[in-house]
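Below you will find the structure I want to go over with you.
Apart from one protein chain that is not included, each protein chain of the complex appears where it belongs.
Which chain is which? They are A and B, in the order written, and residues in each are numbered from 1.
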Amino acid sequence: MSSTAPARKGGRSEFGVALLLLALGVWAIVDALGLSDLASRGPVSAKTVPIVVGGLLIAMAVLLAVDLLRGGRGEAEGGEDVDLSHGADWRTIGLLVAAFAANALLIERLGWPVSGAILFFGTTFALGSRRFVLNALISVGLSVGTWYLFNLALGIPLPVGILKGIL
Amino acid sequence: MPIVVGYVPTPEGRAAFDRAIEEARLRGLRLVVVNASRGDALVDPRYATSDDWASVRDRLAESGIEHETAQQVAAVDPADQLLRVAHEANAELIVIGLRPRSPVGKFILGSSAQTVLLQAECPVLAVKAAPL
Partner (left out) sequence: MDGVSSLLDGFATAITPINLLYAFIGVLLGTAIGVLPGIGPAMTIALLLPITVSLEPTQAFIMFAGIYYGGMYGGSTTSILLNTPGESASVVTAIEGNLMAKRGRGAAALATAAIGSFVAGTIGTLALALLAPVIVKLAVQMGAPDYFAVMVLAFIAVTTVLGSSMVRGLASLGVGLLIGTIGIDPTSGQQRLTFGIPELADGIDVVVLAVGLFAVGEALWVAAHLRRAPVEVIGVSNVRMTRDDWRRSWKPWLRGTAIGFPFGAVPAGGAEIPTFLSYAVEKKLTKHPEDFGNGAIEGVAGPEATNNASAAGGLVPLLTLGIPTTATAAVMLGAFQTYGIQPGPRLLDTQATLVWGLIASLFIGNVILLALNLPLATVWARLLRIPRPYLYAGILFFASIGAYAANNSTFDLWLLLVIGLLGFLMRRYGLPVVPAIIGIILGPAAEKQLRRALQISNGELGGLYNTWFSRAVYAVIVILLVAPPLIRWIRSRRDAGGTPIAQHHANVEGQ
């Protein structure tokens, strides 16, 4: 059985996780305190669960920080496709996020057939595939195909944007 | 100034390998055997298994010629990896296997052989698989 080495490196950034948990917990409690006690019986109201959860998050933030100070590290998730011996490939992630954002921005202006194709093409590019012609063909095929599939076969409309009238 | 051969565990790859050994013997040159993959997919049939690669090494040992093997994975097409090795080793000859591809197939899927043929700095010997 192959094993992936646990990524226990430079734990400083993990304090950010504790910080995030703390922030979430505080947010939950603050938001809850702004609620009124409408329609509640006894000790439990709309505020209760957010406050309890907020408390849980703050407690965990503290315990996590303690664990980190003691040298514990969160073990990054391994898997058959994952090679943890190098650091994260930020360039790839950035490109993926960009492709995704492009779709989110363009889907209503240019329509799914266009934005979806950009998404697919961008993702294959980000992940290293350089077969541009093939990828472009697949991208367009998929975006147009799914547009038809969703609109006609499933009755779920996807925006058609600039291709209105053609499709 | 060695001979570099791009090995793939397919009939044309093996044909190229055989021919490359012959050439190396004929010319008295060192042979560098390269098996490259992009590492794109979890499974790549063009990446030699450990058994296969071991038999490649065995054959090289038996042949008695001076040789070097390189099995590698890089984020670049295998054809480009082969060209890089050839460039760095200052190869005198590149040997590759050739499989039939239609013009449309070449356009859509690309052709490693074409890449090597057009971009090599030295002569390229393209070998077809032995007819069955």
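A few notes on this one:
Keep in mind that, in the parts below, a contact is a pair of C-beta atoms (placed from the backbone, for glycine too) under 8 Å apart; a residue touches a chain by one contact, two chains touch by 3 or more.
Here the structure is a predicted model, which is why all the values come from computation and not from measurement.
Taking every chain of the complex into account, the omitted one touches A, B. Residues 37-45, 47, 49-50, 73-75 are the ones on subunit B that touch the missing chain.
On the side of subunit A, touch with the chain left out of the figure occurs at residues 1-2, 13-14, 17, 20-21, 24-25, 27-28, 31-32, 35-36, 38-46, 48-50, 53-54, 56-57, 60-61, 63-64, 67, 72-77, 79-84, 86, 88-90, 92-93, 96-97, 99-101, 103-104, 107-108, 112, 116, 119-120, 123-124, 126-129, 138, 142, 146, 150, 154-158.
The working rule: only the chains that are shown with their structure count from here on.
If each chain is reduced to the centroid of its CA atoms, subunit A and subunit B end up 42 Å from each other. In the complex of the two chains, the subunit A residues touching subunit B come out as 80-81, 128-131, 133-134, 137.
Of all residues in subunit B, only 38, 40, 42, 75, 77, 107-110 touch subunit A in the complex they form.
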